[in-house]
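Written out below as structure tokens is the structure these notes cover.
Every protein chain except one is present and positioned as in the full complex.
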Amino acid sequence: MRVVIPDETKVRFRYPARAVGIAGAVAMIVSILLPWSYGSDALDDMTFYGAPSPLQLFFVILPVLALLLLAVPLVGKQRLGRWAKALAWNTSAKTASLAALGVVVVALAAIAIELGGLINVEPGGWVALVGAVLAVAATLFLPDSPEPTLDRLKSPRWLQITVIAVLMAVLLFTAAYALSLDDAGDFLVFAAFAVGIVLVLRQVGAFAWLGLAAANNNRVLVLSAFVVAFAFPFTQNGSDANMSIASQVLIFAATALGLNIVVGLVGLLDLGYIAFLGAGAFTAAVLSESAFATIDFHPPFIVTVLIAGTVASLLGLLIGAPTLRVSGDYLAIVTLAFGEIFRITMNNLDGSDGPNLTNGSSGIPGIPDLNLFGFDFGDPHVILGVDIGRFANYYWLMLVVIAMIIVVFMNLNYSRIGRGWVAIREDELAAEAMGVNTFALKLLAFAGGAFLAGVAGAVKAHHDVSVTPEQYVFLESAFLLAAVVLGGMGTVTGVLIGATILKLLPEKLRFFSDYRLLLFGLLMVFMMRFRPEGIIADERRQLEFHAEDEELATDVEEDLITHHAHFNPERKGFEL
Amino acid sequence: MELFFQQLINGLSLGSLYALIAVGYTVVYGIVQLINFAHGEIFMIGAFGAYATWMVLGQPTDWSAPLSILVLLPVMIIGGIIASVTVALLTERLAYRPLRNAPRLAPLISAIGVSVFLQEFVRLFYGRIPGFPDAKSAIPFPVVHGISGEIIQLGGVTIQMSAVFTVGALVVCTVFLWFFVNRTKTGRAMVATSQDPDTARLMGINVDRVIMAAFAVGAGLAAIAGVAHGLSYGNIGFRMGFLAGLKAFTAAVLGGIGNINGAVVGGLVLGVTEAMATTFIPGQFGSSAWKDVWAFVLLILVLVFRPQGLLGAKVVDRA
Partner (left out) sequence: MSQVASAGHHVDTGTVLLEASHVTMRFGGLTAVNDVSLVVHPGEIFGLIGPNGAGKTTFFNCLTGLYKPTSGEVRFAGELLPPQPRLVVRAGMARTFQNIRLFHNMTALENVMVGMYTRTKTNAIDAVFRLPRHRREEVESTERARELLAFVGLTASADMLSRNLPYGDQRRLEIARALATEPKLLLLDEPTAGMNPQETRQAEDLIFRIRDLGLAVLVIEHDMRFIFNLCDRVCCLVRGEVLVQGSGDVVQNDPRVIEAYIGSPAEELPSTKPATPEPGTEDGEGPADA
């Protein structure tokens, strides 16, 4: 939101504005002690005096932040010392107020929709709304703060590691809590709150600091992220519903990461990627112990996975070899056609239009659970007193697969091969003229990406129990691409976030599932228009998408020279 | 031999449909080097626009054959063209033009987004217009007396009137295109821009307007193809643009992308190949279930052996 208020006005009103802002924040804080809603069916029962609901308690964090950001500077710049400059006090307060307003609006809208009309909003809700509007209006009159310099402050290593650990724990809690919200209104209010917190933290400058801390403690970060992801099933008390969603998210994320190698690192648009997932799934299905499997050869899963990956990558070679010589544009449409060929072929290999391999459109049902080294993935068991069900088993397996894909992704990216890919993206002709074997490198990415999709597909076949051609259609490829674009091409974290958002939202917001593709189509157009680098930007990608932005180039370079942590080939990647 | 001629006729009719759509890909590619993935959807919008026009006319079902052919059909076609041209221009303005200087990947992804959006938009909202049928499944296309279901017997060969319409439409459109490109100022500006956009700009050509003209011409022909599709198959659906678009793109590549004559030739060759493949490939793989696969195999073969297409054109190689 850009409201331009002249600087003189801002200076003249700075004290009254601050006072009004503080009053607004206080009003919001008080409001949670009042009921917001007339009926207890709306959201999580906001009908009590003096007993805030969980969502109200989350909400209050935002006005408290706003209050602190507005009130603390009153103690004087001298006493704040170096913190006075490190944080962007005024702008952060504005962001916090805006975020609080957003949450209030979503909450009131949810109450009105769920109970039928704004008449059901109780005084507390109105107090919160008025407080939020006051706070936003007041903070607009505060002078803008300079850019935060939190990342310039020296911080001890233990602090960095502690913050990372705490952050991961918060992440785990957030994920578990968000999944436990079955009501669409609850979910949206919580999502608005979460987005608000992220925006405030970014405005404060915490992200820049975190980025530095993460770069310095890369291994701690990765390790703790996996510990947290591993611990997730223990928060679910054996609920299979959520674990099913979680394991689907992971399968989707693994596939999106594979696609990200092709699209994000090399810049090739693969629109038939889902077909490679399908090729892996069908391979695993026909080699499985299912009564409907058509091939009388049932190797152990370890072998099946390799065959599935190989089949997918051979298909990749078959499609890639002729097209990659010509141009990236053709690749997009040929892969689109390939996706269609795959679907049609799987439909036709039913015994009447062709040899029977896939049972045609009915596909292969009844695929038994995985059995790895005698461990049956269908068996529930109890660990540390928590029921661990079938989906949790697959969830953990997918975590391993994702870890594998991330290692492949990062280690290739930060190597001679990754440099070749960047060179191809930047100027293919110059790369060729410098001796880079562009064709081989593109083919490697394309077939390698297909291999990873094949592996994910093999697990998916067992996870889904049945495999049919209609699960692997073009729209699913578009959906995958949307995850990569939304999250951030060429980044791991971004694509994980993008995949989670895109898979989780339709599950949690049922009313919206019919509009899912419509919105994702729009999303792709808007992302390309306004933020082509995605939620989490790969710095080099960002530079490519904003070729004329000199300021950005200087910023990135400054980062590079001071932190020496971004493009440094010696430090990134995982040692095995 | 009779079977051969029958399939030739079927192939030419199918090929004319592909050619009408392929022109849109080729014209736009020739000028902005963009594969407009959403073009198949523009074709679909044309068909739905024609249907909407028929609804607005009060769903006339009992008009006589001459009246249907001379009044109803042209009005429906115009309605379809208005719909598809409007959508195509909006797409160009909102989704492609802002990305003209972005890396190549950006407009491609944007085009995919537009394609998905348009399909879903029609699926979700067409039926919401009062009185309109739900578009979540196929809608029967209006009957145009004198064309729908009418046939001509020529020896042992059966010719659908809808096929005559499709081929006739292609002939008329090709003549129109020739005239447009060679005899009008905008058409010549288009040729100039496709050869050298920078110089064209220096010569005072309004490149934005030329690009819009390219999108409009392509969309107009696609709308005619949409009507032809409705007449030939008897129904239309929100998904019809996907496969037709892919095939038409194949036709454009086959003829040499960027080359307007090539698109026409490529469309016809592809249509005939498809028709012949279902008849003359022996065994299970000759069944009609495989015809789409053969079309795409042809696409890949062309890319391997003759990437510049049958008639030759700028090779897509902007490394």
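Should a chain be cited, it is by its letter among A and B, assigned in written order, with residues numbered from 1 in that chain.
Definition applied: a contact is a pair of C-beta atoms (placed from the backbone, for glycine too) under 8 Å apart; a residue touches a chain by one contact, two chains touch by 3 or more.
Since we're looking at a predicted model, the values are computed, not measured.
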Touching residue (missing chain; options B:158, B:195 or B:288): B:195
Residue touching the undisplayed chain, where the options are A:105, A:403 or A:417: A:417
Option from A:231, A:303 or A:434 whose C-beta touches the chain left out: A:434
Selected from A:340, A:353 or A:544 as touching the chain missing from the view: A:544
Missing-partner contacts on chain A, residue numbers: 407-408, 411-412, 415-420, 422-423, 426-427, 429-438, 444, 448, 540, 543-544, 547, 553-554, 556-557, 560-561, 564, 567, 569-570, 573-576
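The criterion applied here is as follows: only the chains that are shown with their structure count from here on.
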Between chain B and chain A, distance of the C-alpha-averaged centres to the nearest whole Å: 38
Contacting residues of chain A [partner chain B, same complex]: 263, 267, 269, 271, 319, 322-323, 326-330, 332-334, 336-338, 340-341, 344-345, 347-348, 352-355, 425, 427-429, 432, 474-475, 478, 481-482, 485, 489, 514-515, 517-518, 520-525, 527-529, 532, 544-545, 547-548
For the chain B and chain A complex, residues of the former touching the latter: 33, 35, 37, 94-95, 98-99, 101-110, 112-121, 124, 242-243, 246, 249-250, 253, 284-285, 287, 289-290, 292-293, 296-297, 299-300, 303-304, 307, 315-319
